[in-house]
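All protein chains but one are shown at their positions in the complex.
Coming up: subunit A.
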Amino acid sequence: MKNALLHTLKKTTLALALGAAVAAQAASATELTVYTAVESDDLQKYAQRFNQAHPEITIRWVRDSTGVMTARLLAEKDNPRADVIWGLAATSLLLLDDEGLLEPYAPAGVEKLDPKFVDQNTPPAWVGMDAWVAAICYNTIEGEKLGVPMPTSWEDLTRPEYKGHVVMPNPSSSGTGYLDVASWIQLWGEEQAWTFMDGLHDNISRYTHSGSAPCNLAASGEAVVGVSFAFRAARLKSQGAPVEVVFPSEGLGWDMEAAAIVKGTQNLEAAQTLMDWAVSREANELYNEGYAVVAMPGVAKPIENYPADIVERMIDNDFSFAAVNRDRILQEWQRRYDGKTEAR
């Protein structure tokens, strides 16, 4: 009896102590507002992995497509609401850095990353995470039914048999859309690239808000060909969608997902903790679950539905060109294609 009582008492004390510990932790927990364009089905996973190492920091995600997040950060320039950017296109971060929106910081262990994935300044304004690569989703069932062959190159998409069957992301809202446009310009030069896009535009059935939507539309048969990116294409194929992932022969546009601290954050210490983790080996292994090319050399393992030689197929991307000319290219794109009033 006495024993039982003692036992209960012990239990209660333990519970109280635990409760106090939890309460103390809750009180000291820092909330970080993190802006991101990482695919939404992965956000929970990212936060969980980070919290395994740092349970004391809570992440509040704000997610939208790359263009939207970039524009939002620019719009909030005088009144920043984000602490950290984790997973936004490097071209966008270059732009934000030019506007003086980033707080330079060298995360612990940054020297282990491939130097190509780190901002050239010291300390760097941003650090890269992984590369995301353009790809085409082709619906095999609908392609056969409608007599639309599987494309092998970008140039193929301007052929008449693709008329009304191609979907592509709008480059002003989607980072994937912009890396496509920027890579075509780098591959062929301005003039030829715009001629190509004029031809492509005639075959486009619609421009979507997000970069993964074209692949989703192709997977569900609403479109035959979706210009999208490798991550989404490979994932949908693994999930059993009747899509073939096409890596066009001319070369693959790509952009880097990167992380940075927003200048003026009230939680600098926690932000630095997150940055330290974002360059760690665990983080790079996490990125590798979706992306074939990651910032830390020697980490990447091959991924299902990706070609083994994907690095060789990626174009020699000039990020500063893509960043500096972003506004001009998008203006021109809108002038040419955004006023498409006729539905097809």
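For the reader, a short list of remarks on this structure follows.
In this text, contacts are C-beta pairs under 8 Å (C-beta built on N, C-alpha and C of every residue); 3 or more make two chains touch, one makes a residue touch a chain; residues count from 1.
The rule is simple: contacts and distances are computed from a predicted model.
Protein name for the hidden chain, per its UniProt entry and selected from "Aspartyl/glutamyl-tRNA(Asn/Gln) amidotransferase subunit C", "Anti-sigma factor antagonist", "NADH-quinone oxidoreductase subunit J" or "Ferric iron ABC transporter, permease protein": "Ferric iron ABC transporter, permease protein".
Across the entire complex, the residue among A:V227, A:A241 or A:I310 in touch with the chain not shown is A:A241. Checked against the full complex, the candidates A:A213, A:A234, A:M256 or A:A270 give a single residue touching the omitted chain, namely A:A213. For subunit A, the residues touching the absent chain in the complete assembly are 33, 40-45, 60-64, 67-68, 71-72, 74-75, 78-79, 81, 141-142, 170, 172-173, 205-210, 212-217, 220-223, 239-242, 334-335, 338-344.
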